[in-house]
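All protein chains but one are shown at their positions in the complex.
Entry: subunit A
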Amino acid sequence: MNAETRSWVAIGDLMDIPREGARVVKTATGCIAVFRTVDDEVYALDDRCPHKGGPLSQGIVHGTSVTCPLHNWVFDLATGLAKGADEGSARTTAARIENGKVLLAADDLARRTG
């Protein structure tokens, strides 16, 4: 599916998220961490580390990775996959920016079951 035909949900302004930081979006099926990289790209992952449930939104963002604040697992923001020796993944939600607004893909949001 391409960006034109997909429908998107606006969650706020890009400027609401600190660069190299994250904000939380609450949904009925759990929290989503929305990350902003130093290059102003946005990515969204479930705000739950697959290891011990740590809130990834609270981690340090470096490059296109985030390090979980509880036990330092490192995740690739684009794929949600753990890097290095650790194995696991955090579910991704497609995110993009349009006119300074951060948008999440509605179909990804709908697929979440908690």
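FYI, contacts are C-beta pairs under 8 Å (C-beta built on N, C-alpha and C of every residue); 3 or more make two chains touch, one makes a residue touch a chain; residues count from 1.
What we mean here is this: contacts and distances are computed from a predicted model.
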item: Candidate names "MxaD family protein", "ABC transporter permease", "PQQ-dependent catabolism-associated beta-propeller protein" or "Nitrite reductase [NAD(P)H]"; UniProt protein name, chain not shown; value: "Nitrite reductase [NAD(P)H]"
item: Hidden partner chain, residues of subunit A it touches; value: 3-4, 9, 11-12, 16-21, 23-29, 31, 34, 38-41, 52-55, 58-65, 67, 69-70, 72, 74, 76, 78-79, 81, 83, 102, 106, 109-110, 112
